[in-house]
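Dropping a structure here in structure tokens format, bear with me for questions.
Only one protein chain is missing; all other protein chains are in place.
A, B and C are the chain letters, set down in written order, and residue numbers restart from 1 in every chain.
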Amino acid sequence: MSQETLDTAINLGYIVASVLFILGLKMLSSPKTARRGNFISAVGMLIAIVATLLTRGMTYQWIIVGLAIGAIIGAWAAYAVKMTAMPELVALFNGFGGLASLLVGFVEYYEHPARPLYTTVAVFFAVLIGSVTFMGSIVAYAKLAEKLPGRPLLFRGQRIVNGAILAAIIALGFVFCARPADSYEVMLVIVALSLLLGVLAVVPIGGADMPVVISLLNSYSGLAGAAAGFVILNNVLIVSGSLVGASGIILTSIMCRAMNRSLGNVLFSGFGAVGPASAAALTDGQGAMRETSLDDVATQLAYATQVVFVPGYGLATAQAQHVVRELANALEERGVTVKYAIHPVAGRMPGHMNVLLAEANVPYSQLYELEQINPDFPSTDVAVVIGANDVVNPDARDNPNSLIAGMPILEVDRAHSVVVLKRGAGRGFSGLENPLFFKPVTRMLYGDAKDSLTRLVAAVQQA
Amino acid sequence: MSQETLDTAINLGYIVASVLFILGLKMLSSPKTARRGNFISAVGMLIAIVATLLTRGMTYQWIIVGLAIGAIIGAWAAYAVKMTAMPELVALFNGFGGLASLLVGFVEYYEHPARPLYTTVAVFFAVLIGSVTFMGSIVAYAKLAEKLPGRPLLFRGQRIVNGAILAAIIALGFVFCARPADSYEVMLVIVALSLLLGVLAVVPIGGADMPVVISLLNSYSGLAGAAAGFVILNNVLIVSGSLVGASGIILTSIMCRAMNRSLGNVLFSGFGAVGPASAAALTDGQGAMRETSLDDVATQLAYATQVVFVPGYGLATAQAQHVVRELANALEERGVTVKYAIHPVAGRMPGHMNVLLAEANVPYSQLYELEQINPDFPSTDVAVVIGANDVVNPDARDNPNSLIAGMPILEVDRAHSVVVLKRGAGRGFSGLENPLFFKPVTRMLYGDAKDSLTRLVAAVQQA
Amino acid sequence: MILLFFVFVLAVFLGIELISKVPSQLHTPLMSGSNAISGITIVAALVAVGTESTTATNVFGTIAVVAATINVVGGYLVTDRMLAMFKKRDGKR
Partner (left out) sequence: MILLFFVFVLAVFLGIELISKVPSQLHTPLMSGSNAISGITIVAALVAVGTESTTATNVFGTIAVVAATINVVGGYLVTDRMLAMFKKRDGKR
């Protein structure tokens, strides 16, 4: 093949890959086609890689080593991880993407320091965004995996420090772009500061906001890829990088909207860092929580007409999804109608409850979204809240001064009676007290969710 | 300015123009922003034109003449035309766009016959699509403006002839692309055949399907523009041409869906050419149409609680929109609730009724779409059908063998009583008989809609 | 060239995604407005007339400029006129 034909073939491969990415992303956003969409986009990636490898004059030994190591680690991590650990894994993967862009930018500069201005600018952006993505994702990973405290780490003047660092990076960026060939040290400082910025930007954000942060960092890593594309003048990189960059921003804002918060609030408010003292003030005069017994609950459930389970983060930590299903089975055998109410932000990642319950083979038809189930509560005999807290907090609806005011909630307090399964007086992610627990309709069943449920299954079967 | 800077500036202008087109199209598809969107896209066009004129080495005398003549004609036509003639005007404009692409392709070939293969291919497509768009649009215009008979002109073997012509064009295209420099005559034959194809493809389509055809031709003219862009290697042409090409196809299919027909059916079925004989067969045993008197109707209306007006094509031909509004006012003064039921394909262009009623200042809040008003008919005292026919034909709902079976209709036959204003026993666009007119609840008030309504206003005021 | 083809592909996808769920009263204005955009072929006409100079080119090219200008100017104005009617109505909401 002539050089020209080869180039055309490679470029056609890139075009096909880009189209497959576009189709894949489109299909990923609808439940029916999502899995096929992911596959299609993977095919696109394969085509892009193969096309690249066809470039004339490539030396392959390091490439093969790198691809092999990366593929083994990636595949192993993807299969070894527990279902509930997936969000942190995504964060980690995303960090590696950022690292790659950082290194590519750096290596390209290292090899050819003197390049046209736009290439230098692209190098700067690839390094900056790549570094922030890299360290930011690592911190997000550490928080989710509880290697770092999940709560926001705040210190005085944090925003000012971050702003100063960013300003310094930009100033150095100008220096660097003006005389790239003489600015090797400047580049190193830029890298160091960008890495630091990545850490400092994410540390003050609460662990439970990490999904949003990861989505944002994902968007960044797309942009870093696009910047790398401008460095090596490669169209498929630019297209897919900017696709991911743009769609990532949209997804981030969709996720924020589901929690009824703005992106600014997520990034800067240190949400979840409310001291217990200030939170306690809200609970004044709410009376006491009323405990109930296992047998009472079992009887109530066994003779109910309709029971709605409301799972939350506690279900995930207790890994109680299978037992819930067993309890539901036992109840259904007795003719009780069982439904599950799924709040969009229950748990710690979007779709957390769906994933858990799907794992336990709960039939899809029993899962109800917020808008579908809320009108049902008034005709529900027992609403069983399993390790959920914020998503059933009536303050969000009733108290306009609440931190979570305006967040749509599952209105369990409209049910005939409410049973709450939790271990004690622990707070939810928001750190707020929950007036639901003090309402006359509510009874508390203390203990680990899995434990309580296991014993409930036995009790119901004997009732 | 150096040549390079100038080129960059021109290209940046093109990018800005493309972005404005994208934003404009997006905004055009939502009622709130539509007008601003059109303005934004016009600004984009201005930028693109100015950027082009900056090209070094341009000679301006012919350009100025052309721009001036075109602008005057275009502006004059846009302002002089009557509201109801707008669809045919759009067809005409679209034809001019096609003509321009055709001429550009031809001139570029004429000037430089020997070019790289892809340029020659692009020339071929610009000429082919441009010609089809040109003549197709002219025929569509003539049909809508009634300079040609609106009914489908069918002849035996039409599809075969069209197919043969297309095949011949493609075959000649190969010849042309193989040796462009020697193929001047071939090019002329291609032009001639393409023009013929444009005529023959549109002639068999009924006048009332023209909006769909125009939308399709609009998509073509975008593609012709994109092809011209490949000829002169111009990015803004390619982007905006393909944008219009793709969105035009989508719009076309949306329009077809509103009529519950497929694009194939619109293009090839000669819809509306049903002979009266075959249609008459359907009317057997439907009894007679019952006439009513003006005074009866006036009394009925004056003492009704709710009246729904159902305007159709007849309202447009009678230009009765203002009188309807007067009648509505008279009724409202008497405390009658008045609503207008707007079928998506009433009239002869999408939004036809909206445009007419808006012209008569009918308040927006009184206009109801199909889905909103259908549940209302059972509680409606009088449904007044003003020159509508197909859109209230119950056969579409009840008779699965009907030509229009499945088209959603306004279910006026569920109202307590129906009054139909039309001139006689004329058929609607589909040429079908309408069983509604034979139903016991229905009364006919014959005469031109404007006439009847004017007299009704007087009668209601005296009732 | 290959990059231009790429641009073409992207623009096609964008065109497909941009339009969806258009209320029926906007079908005609949208058609008319995008028709005006398709008059962008005026750029090609300008380039042809402005840079070539045989008589045939001047004649045909000028006709092309006239035709494209009609499409552009008329298209935008008539679209605006259509939309102005809705505007008026919306004001009353």
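Following the convention adopted for this analysis, a residue touches a chain if its C-beta (ideal position, glycine included) is under 8 Å from a C-beta of that chain, and two chains touch if they have at least 3 such contacts.
Here the structure is a predicted model, which is why all the values come from computation and not from measurement.
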Left-out chain, listing which of the shown chains it touches: A, B, C
Contact with the hidden chain (one of A:172, A:187, A:251 or A:391): A:251
Missing-chain contacts mapped onto subunit C: 3-4, 6-7, 10-11, 13-14, 17-18
For subunit B, the residues touching the chain missing from this view: 8, 11-12, 14-15, 18-19, 22, 26, 235, 239
Residues of subunit A in contact with the chain not shown: 21-22, 24-26, 28-32, 34-35, 37-39, 41-42, 44-45, 48-49, 52-53, 55, 57-60, 62-63, 65-67, 69-71, 73-75, 77-79, 81, 83, 86-87, 89-90, 93-94, 96-97, 99-101, 103-104, 106-108, 110-111, 118, 211, 214-215, 218, 221-222, 224-226, 228-251, 254-255, 258, 344-345, 349-352, 354-355, 358-359, 361-365
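Assume only the chains that are shown with their structure count from here on.
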Chain contact topology (line, ring, star, complete or other): line
Between the pairs B-C and A-C, the one where more C-beta pairs touch: B-C
Rounded Å distance between subunit A and subunit B, as computed from the means of their C-alpha atoms: 47
Distance between chain centroids, defined by C-alpha means - subunit A, subunit C (Å): 43
Set of subunit C residues in contact with two or more other chains: 13
Residue numbers of subunit A (touch at least two other chains): none
